[in-house]
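A single protein chain has been removed from this complex, and every other one stays in its place.
Moving on, here comes subunit A:
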């Protein structure tokens, strides 16, 4: 699904990723953990196509296509979805209208007709129930005045609506209380299939109790320095990152 080889990237001349490799297959869930400043959000933003980052070396393949030259919207049309760490407030555009526009723009790019209004409403109803989102919420301005938890839940609602091939969840657990975390995780698990893949970026093992990863990677200083199973997350939770830093620096 996603194959990243020897990725180097910088912003404003500062190198953030320094030769990152990652191979995610359809049907898999990968967790990426690591200390602050390791480059986790940078990686997420680069995959989604944020133009401020410069890829200086390496390749990002989505399925077999090199996506480096693609605009963010083109990547979205091909099935890339980023759940933002800090979702942006868009006053004046309701959640429903935003989703209608996003879905129909994507369908247009894929050569499909606009989704009939009836189907759209049905889908919105189904997916909002999945995320236990109140209907009133959908007619509010996107993210405006939402609590941290509401913003994150709304991100996963958008993911459910867009049905991406590759979803990257950037610290989706931050700002969530335990009930909201369960709802969000349940939503993600329901969306999971053999045909899609999910990358979960998190600081804490907590989320991984609910969204169980097939692989856990440690990102440190712009590289993946250690990979393992979900037991690695437990070990990190217990021991922190210092032992890994020592291993590398040794």
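Heads up, the rule we're going with is that contacts are C-beta pairs under 8 Å (C-beta built on N, C-alpha and C of every residue); 3 or more make two chains touch, one makes a residue touch a chain; residues count from 1.
Methods note: contacts and distances are computed from a predicted model.
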Check: Looking at UniProt, which of "histidine kinase", "General L-amino acid transport system permease protein", "Cytochrome c biogenesis protein ResB" or "Fe-S cluster assembly protein SufD" names the chain we cannot see?
Finding: "Fe-S cluster assembly protein SufD"
Next item on the list: Using the touch definition up top, pick the residue from A:67, A:133 or A:162 that touches the left-out chain.
Entry: A:162
Notebook entry, point to check: Which is it among A:77, A:203 or A:230 that touches the chain not included here?
Noted result: A:77
Note to self: So one chain is hidden, and I want to know which residue out of A:7, A:48 or A:216 touches that hidden chain in the complete assembly.
What the structure shows: A:48
Checklist line | Positions on subunit A where the hidden chain makes contact | finding: 48-52, 71-73, 75-77, 80-82, 84, 87-93, 97-98, 100-106, 109, 114, 141, 158, 162
